[in-house]
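Every protein chain except one is present and positioned as in the full complex.
Coming up: chain A.
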Amino acid sequence: MIDFSRVQKELQECSRDIESSGIRVTPKSDNLGRLTGIIPGPTGTPYEGGTFCIDITLPDGYPFEPPKMQFATKVWHPNISSQSGAICLDILKDQWSPALTLKTALLSVQALLSAPQPDDPQDAVVAQQYIKEYQTFVGTARYWTETFAKVSSLGVEEKVQKLVEMGFPESLVRSTLEAVGGDENLALEKLCSG
């Protein structure tokens, strides 16, 4: 049984310091078992300027069991599958502890973006490129960030689709996008702040 009262507290805490952390967590629906996490790409990395969405599913045993996290945004990184978005990170597996929270887990994922560990890869192809052709890796990672993690480069329908995929209802997405003049980042902020 998921400890929903704890999840509520986590969401409150997270929304309190969005300004400083840049980390957001929003429920996909009334059911708190499925959420979307949003992390900004760390500055000074090929992910800078990108906004990365992460699908979060809470197992029944949460917080004793780790949250399941997977990138919804495509990302080029040795420890993240370029196809499925699966993340290779110890704290999401056997090193999880109830002392951690969704926010600290997302901060760890963000730290992973800053500090790839090609020796322990999730995506062997990316890891090989990181090791053997670092400049090509940086170029590819930056290109993927520009292409997939910056919603402003998308057409209206793609923007709608993207925001719907994050778990917001389509009609609300359309009206919000309209209200902010089509800027998805603003729309996202508005949607998140409810």
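Throughout what follows, a residue touches a chain if its C-beta (ideal position, glycine included) is under 8 Å from a C-beta of that chain, and two chains touch if they have at least 3 such contacts; residues count from 1.
To be clear about the criterion, contacts and distances are computed from a predicted model.
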item	value
Hidden chain of the complex, named as in its UniProt record, picked from "Charged multivesicular body protein 6", "28S ribosomal protein S30, mitochondrial", "MSF1-domain-containing protein" or "Ubiquitin thioesterase"	"Ubiquitin thioesterase"
Touching the absent chain when the full complex is considered, from A:Ala124, A:Val156 or A:Ala179	A:Ala124
Residue touching the undisplayed chain, where the options are A:Ala86, A:Val164 or A:Val180	A:Ala86
Identified contact with the non-displayed chain, of A:Gln95, A:Thr136, A:Ser175 or A:Ser193	A:Gln95
Residues of chain A in contact with the chain not shown	3, 6, 9-10, 13, 63-64, 68, 70, 79, 81, 83-84, 86-91, 93-101, 108, 111-112, 115, 117, 120-125, 128
